[in-house]
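The structure appears right after this line, and notes come after that.
With one protein chain held back, the other chains of the complex are shown just where they sit.
Chain nomenclature is as follows: A, B, C and D, assigned in order of appearance, with residue numbering initiated at 1 for each chain independently.
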Amino acid sequence: MLLTFALWAYVAGMAGALVLQRAERLANVLGFGLAALGGVCGVVFSVSSLAAGRAVTIAPVTLWSGPIPDVRLVVEADALSCFFVLIVSLVGLAISVFSLGYARTYYGRKNVGVLAAVFNALLLVTTLVFIAGNLWMFLIAWELMALLAYGMVSFEHEDREARQAGVLYFIMSHLDAACILLGFLMLAQAAGDFSFASLRGIGAKLSPQQRDAAFMLFVIGFGIKAGAVPLHIWLPVAHPVAPSNISALMSGVLIKTGIYGLVRVCFEFLGPPPMWWGASLLAAGTVSAVLGVLYALMEHDLKRLLAYHSIENIGIILMGIGAALMFLHTGHAVLASLALIAGLYHTINHAVFKALLFLGAGAVLHATHTRNMEEMGGLAKRMRWTSLFFLVGAVAISALPPLNGFVSEWLTYQSLLQGFGTTTSLVRLMFPLGGAMLALTGALAAACFVKAFGITFLAQPRSDHARNAHEASLPVLIGQGVLTAACVFLGLFPTAFLKLLDPLTQQLTGHQLSQQLTLANGLVLSDATAQGGTVSTLGITLMAVYLLPVPLALWAMFGRKARTRIAPTWDCGQRGLTPQMEYTATGFSKPLRMIFKALFRPRREVQREYDFSPYFATTLRFESHMEEVFQTRFYRPVNLWLLRLSRRLRALQAGSLQAYLIYVFITLVALLLFAS
Amino acid sequence: MNLDPLNFLGQTLALLLLAPLLSGCIKNWKAKLQNRRGPRPWQVYFDIAKFLRKDMVISEHASWVFSFAPYVVFLTALLAGLMVPMINAPAPLRLFGGVLAVVGLLALGRFFLALGGLDPASAFGGMGSSREMTISAIAEPAMMLAIFTVAITAGSTDLSQIAQSTQSATWKLLNPAHVLAFAAMFVVLLAETGRIPVDNPATHLELTMIHEAMLLEYSGRYLAFMEWGASIKQLVLMTLLVNVFFPVGLAGPQASVAALGISLAAYLAKLLALSAVVVVVETTNAKMRLFRVPDLLSTAFVLAALALLSTFLFQ
Amino acid sequence: MLLLTPILLVPLSVALLCLLVPSRRVMAALGVLAFATTLGLGIALLHEVLARGVVREWSEFLSADALSAWMVLLISVVSLATSLYAGRYFERDMAAGVITMGRVREFFVLTPLFGTGMFLVVLANNLGVMWAAVEGTALSSVLLVALYNRRNSLEAAWKYVILGSLGLALALLGTVFVYAAACKSHPDSLPSFNWSYLMSVARQLDPLQLKLAFVFVFVGYGTKAGFAPMHTWLPDAHSEAPSPTSAMLSGVSLKIALYALLRFHILTTACLDGGPDAGFSGHLLLGFGLFSMLLAPSFILVQRNLKRMLAYSSLEHMGLICTGIALNSPLTIFGALLHMGYHALTKPVLFFAAGNIHQTFHSLEFRVIGPGVGKVLPVTVVLMGLAALSAVGLPPFGLFFSELTIISGGLAAHQITVSVVILVALLASFCGILQQLTRILLGARKPGDHPTDARRSDGVPAMTLLLGSLLLFSVWLPAPLLELMHQAAAIIGGKP
Amino acid sequence: MSVHDTLLNRLKRGCETMAYPKGPAPALPDRHGGALKVEAAKCDASCSACVTVCPTEAIARPAGKPVALDLGRCIFCAECVTVCPTKAITQSNDHRMAVRQREDLVLGDTGKEQVRLAQALDEKLRRLFGRSLKLRQVSAAGCNACEADTNVLGTIGWDLGRFGIQFVASPRHADGLLITGPVSKNMELALKKTYIALPEPRIVIALGACAIAGGPFIGHPQHHNGASGLVPVDLFIPGCPPHPLTILDGLLRLLDRLGESDARR
Partner (left out) sequence: MHPPTTLEISSQVIPLMATLMLVVQLLLIAQRMLLTNIRLFAIQSLLLSGIAAVVAFNYNASHVYVVAVLTFIGKVVFLPWLLNRLVHRIQIHQDVEPLLNAPSSMLICAALTLLGYSVTRPFTSLEKLGNNTLAIALALLLTGFFLMINRRKALTQVLALLTVENGVMLAAVALTTYGMPLVVELGIFFDVMVAVMVLGILVYRIRENFDSMDTGKLDQLKG
């Protein structure tokens, strides 16, 4: 069977790369080659089984029975699993190909064998998370995933930043695992069994308080993994420091495990949701989306910027899921399916374009040896293909038509708008307001990617490294190309793709929407209700092609003889533009920083040295600093408080034997009093 | 879906031809209101024609994005325009996308416009891009919310659908939600088309300019497409405003020639009326400081939110 | 065939032999041999126990049930690994001139004695003898702690011996109380002080007296087992002892004390069952277990010394084991027993690695060791990293399963608060250990640091042996062993 | 209601832009005598009063040749008119004096008594720029007089925009370069760069005595004696500064937009 084959390919890739770690070339080719092979198998498997509309693709199989009673590892795959397996396989495939070229940059410097092995292992355990059939399988794969990702975040551990990021990442991961564990155990308690099969609908057996508690635990747990605000602090720290192929995997796939978990739990296990579940998810999604993109705008570290965008997109996904839950509550199953499709569609979209962008960032990083956008520039000419791929990713993530980001956001908008009519309570205002915030997010994302692409790839190089940059190697480009193609496919052919989601919605909400969502000729995506609205990205694209003759004809009519001359950029007659005169990334986002000053609370320091007058400074030092409000207002105080408490407690062990004797003495006396 | 070729062709031509005229008219009227004679309303055609014929000078730093952007700007504006009902209610490309697609396409155009501004490594371009993206970012939610208000009432995001349902008897044009949403949309229109008090289309001072700053490096054919695209975008937005909020006289699906004629007349009248309002606003206001603009746009947002709330209250 | 006697005699005779043997190598080999033998005997004992239920020798003076057999196996494995490791360890120490041959001999004599003491604790049927044996282990280990004869090690030894002896005096009083209770219920004849006998008459004992007895035993053996707040000697002794001894202290010695306590716990529970004070001992165990678990992480968080940190981690694990037992469901007790085993396989590896680091960097202070140990001792760091992952309870290592079993058992017993507290404590100690180890193990050496070049790691066989068996037993437990543990759990749970 | 008042007031005032060129041109001010007319034939052979009195050495009288007045250098102080005993140099009161060729500004010879007014652009360029001309202004060390008079064209009275002529910021958008000032060394690079920045086809207009020939700064080591040495100039508009009317006339002449009104004169 294909999936088994894929898993074995990962295992083989892992083992092979470890065994061959001394021969790095071989380890690279074998490790990432097998990972790519596994990816192909995974894609074929999941697409074929989704296309066949199978609800259950793998019946529960017990892989291993542990020594402890009830500890078993069971895998099973249903449509939901298949969908996420598709994501991990597709993205994994592209990243593997990319890595074949990218890992060369580590030759002689780091252990490529280990990198390839961990990469394979990550793909393996992530796939296992998605096809876990019971709690144990899920948790083990979950923890291993966190562990391996920790290893990769700390891969370049010589860097202090990477070490700290790794620690933060691992701690947060562990926290989420703890929450999830507790939530699952609460459910398992009611079911008396750990298998997912017996957990289905188990929420009905719990008291409302217990269900709410379990829901909260899951939201916190999966929310941390997904990187939802305010549980996101690890994400912008950890994703950038990992090797870029791993960043791509983390941002593209790993955080989706949180989404998978939420969907699995909320739609299958917890039973009929109360209104506030969906509403809180919708609200959390909105906040994540807006804050994620706002913080992204303030970044000039390319990978951190991308990491913050992951938060934003997770927010958008959560909006879809939250809306779906709200519709389930109000009894609009069709709408719930629509919102769910919107969320899931955005999930795969984000996986594809975020991975693409991280791969692009990786190629850039390799070429320029920096993540700082202020030292880039001019790469569009030096790295033509990379810039093209990155641009496609940027357009897609900014939710601009006709690419895939637009399609899923369109679905989200539609479900939000339709949601207004589902209830008469005040809650319904959340839908259009959420939509407006989504619009804000989209516009800010566009602004952010204008900055990201513009500052990185356009204009003059801002450093020697950027000046000497050259195009990445072929596998690196192919890897990006695969994802670019996926972006385009998902953008232009949503009707084809939506069919794959049918078994999924059938499983989770009992409805299949692809028939209703697509018109006869397969071009148009229309809403569940006939008049809701239509869009056809393919149509738009074709129309653009049809209309292209208009400007071309104008050109032919008027400007046949016009020639084109290359000249220096207009510099107002000065002695020429230097890169210092270009707009910087920081400068680009300055207006927004000013507008959202209350949120960002930027600190700036200007040191000016001058001889005669401050207007003629001899040296000028400008420093601008910004910290996340959650960091400064919540996480740091808590951390400090914990440390202070620990230091206080440390005084207990002050080294005095007398004190120690007193502890024992007091314990004894207290127990004696207690006993008698 | 079947494309009505006549409708398609007609609207394409209307967009291409009407847009410069509208810009010219506004310029002319503005001049008139300043007691000048002003450029002729069709001056913009001349400008565009000249730019099309002229050679181009392209910055040595510019990449392929620079050359790609004008086509994108032009085509997206055109495509967006084809989704908005101008003279008869089913817009030619209505099935290809509703208001979300329109907004998306305009945003795509803006995206490339901003990139084109950044590409030649000039400080002006970067500044323009930065400001443009900033202002559009805060204008967009207000616009969306305003549109949502009407979309929710119409139960559709299809602009033709919205227009038709607005037209229907049950609809009251003076519904508070409607009026508030219109007010919000109007503010957004000013921002999106770079009008006073947000931007000054007539000057090129670096302290004020937003849109023009991005075009500084464009010349010849590209500049023509850019300018033309901008004017089409303005027309699209104005059409959106007049035909969605006041679809008086808008012809229905199988309208007769006479009805189309009436529709055209009504459309032009409404368009000119709206232009007049824009002109008056431009003439009687001073440009705002850049960091005051968010105040204006947040007012628009609040207006739109109020519109939404009143939908809730009065239903 | 005698089984229990040889288990006691083999290490004892090796200890005596070592007094005579001149060569360090031979002494090391003898140690390995001794504990390999006891391991073999332990396995034989396992089968015997499964076959016969309880194995008795010397007219019930020695007796072994499933619980004892389990402990015998633990002691053997850890001692075996320790002996394996100690040879090279002291060779290095002697080469560095830190220690004299006399002291090394002391080690090789005392370690088998220490082992013998522990074997006696678990094999003695008589509670008094058990007490004496515990005292014996304490005394032998005190000398081991003081082996280096440095100021700090003497200080640690002193604290250990004072607190330990005091605790044992209290435990003795508790033991006496139990005996008195037995006497009272059988005024006519001199009652046997045997565990098996006491259990049979448990229901007739005076509950009040037993309660009081348990308080003394609890404080007494609890001190030895390192329950907070009686744990204060623990980090000192663990950090100052030679690393092989630390491994034994942490790996088994604590659990032996717990074993002794458990015997009384079982008795008390059986006696109080159904009465107004039912579960009295369990509540104590639960309370102190949780308190230990909660206290340990804060010390780990701000810890500055590697081995002290490991010691606090042991405190955490002891607390968890204790909690698991206190939750008193078959599953949690089983989990706790399993946890004991996995912990016994894990912690020594960490201490061995700490020993390597100590010998290479001549300090255990994080500040002095500095980042980048991985560059100097790559193999050690890999093994230590794995063991640390196991210690913080990550899959696929067994501690993950045992922890989860306990937590899940807690929920099953409707002790949600307990489960949450366990989770929080585990999380906190995870944070601490991760942060501290990342600080030193990863990273690059700074130019001024010493040393910077990669070195060979000692003790790899011992560490791989432990880690290998840990991994093996995490995924697969032989059926007899599993059965044994279920029986042991049943004994603790009071349902033999 | 100031907005209301403003609007009403504006509407009441109506259009205040001058009728020219459709209507009559506004009269030149009294002090402005218009273009000079040099009739060398009238000249006294021995007289060189005008040469000495000219502050900018615009008048030359090489031996054996008739007097030659270079209108490009002239600052229209009219001293020469005053001193000329034979009235060989007179003021024509004509605002029109823009020319296409530098030589056309040198007056004096027979047939060149008056300025030979600028021809329109050739067919191709006229079709291109006829109804839309964007200019980029470069003040190459100008004294701001020419610039001020150029600015006047933007006022509501003159309203240059009605002709489709517009001053733009970016040379990329411009079709022509309007140069004022004598082009100092410091501005040389800027001027050249601006010229290069203009997309072809492009025209260059030198405005004022300085830009045409250096004006009062002629021969100064720090100046370039006008723009013509650096860039090919298509239109010379003499004056110091030229009257707005002169400029407008020059521009419209170049674009062939004067039509009837020109003939009427």
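Note that contacts are C-beta pairs under 8 Å (C-beta built on N, C-alpha and C of every residue); 3 or more make two chains touch, one makes a residue touch a chain.
Note that the structure is predicted; figures quoted are calculated from it, not measured.
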Left-out chain, listing which of the shown chains it touches: A, C
Listed residues C:Val21, C:Leu143 or C:Val382, member touching the removed chain: C:Leu143
Residue touching the undisplayed chain, where the options are A:Ile566, A:Leu620 or A:Ile662: A:Ile662
Hidden partner chain, touching residue among C:Arg263, C:Arg308, C:His343 or C:His358: C:Arg308
Option from C:Phe177, C:Phe351 or C:Phe400 whose C-beta touches the chain left out: C:Phe177
Given C:Gly87, C:Pro112 or C:Pro235, the one touching the chain that is not displayed: C:Pro235
Residues belonging to chain C that touch the chain removed from view: 61, 126, 128-129, 131-133, 135-136, 139, 142-143, 146, 149-152, 154-159, 161-162, 165-166, 169-170, 172-173, 176-177, 179-180, 183-184, 187, 190, 192-193, 206, 208-209, 212, 235-236, 239-240, 299, 302-305, 308
Residues belonging to chain A that touch the chain removed from view: 650, 653-658, 661-662, 664-665, 668-669, 672-673, 675-676
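Rule of thumb we're sticking to: only the chains that are shown with their structure count from here on.
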Chain at maximum distance from chain D, centres defined as averaged CA atoms: C
Mean-CA-position distance for chain D and chain A (Å): 65
Residue list for chain D, restricted to those that touch at least two other chains: 170, 172, 197, 199-200
Residues of chain A touching at least two other chains: 563, 565, 567-568, 570-571
All pairs of touching chains, each written as two labels joined by a dash: A-B, A-C, A-D, B-D
In the complex, chain C residues that touch chain A: 158-159, 162-163, 166-167, 170, 211-212, 214-216, 218-219, 223, 229-230, 232-233, 235, 280, 284, 295, 297-299, 301-302, 331, 334-335, 338, 371-372, 374, 389, 394-396, 400-402, 404-405, 407-408, 411-412, 416, 419-420, 423-424, 426-427, 430-431, 434-435, 438-439, 442-444, 473, 475-477, 482
Contact set on chain A toward chain C in their complex: 64, 66-69, 71, 136, 139-140, 143-144, 147, 154, 157-158, 160, 163, 166-167, 170-171, 174-175, 178, 181-182, 185-186, 188-189, 642-643, 645-647, 649-650, 652-653, 657, 659-661, 663-664, 666-668, 671-672, 674-676
Touching residues (chain side chain B, partner chain A) in the complex: 1, 12, 16, 49, 52-66, 70-71, 74-76, 78-79, 82, 93-101, 103-105, 107-108, 110-111, 114-115, 118-123, 125-127, 129-131, 133-134, 136-145, 148-149, 151-152, 155-158, 161, 216-217, 220-221, 224-225, 290-291, 294, 301, 304-305, 308-309, 312
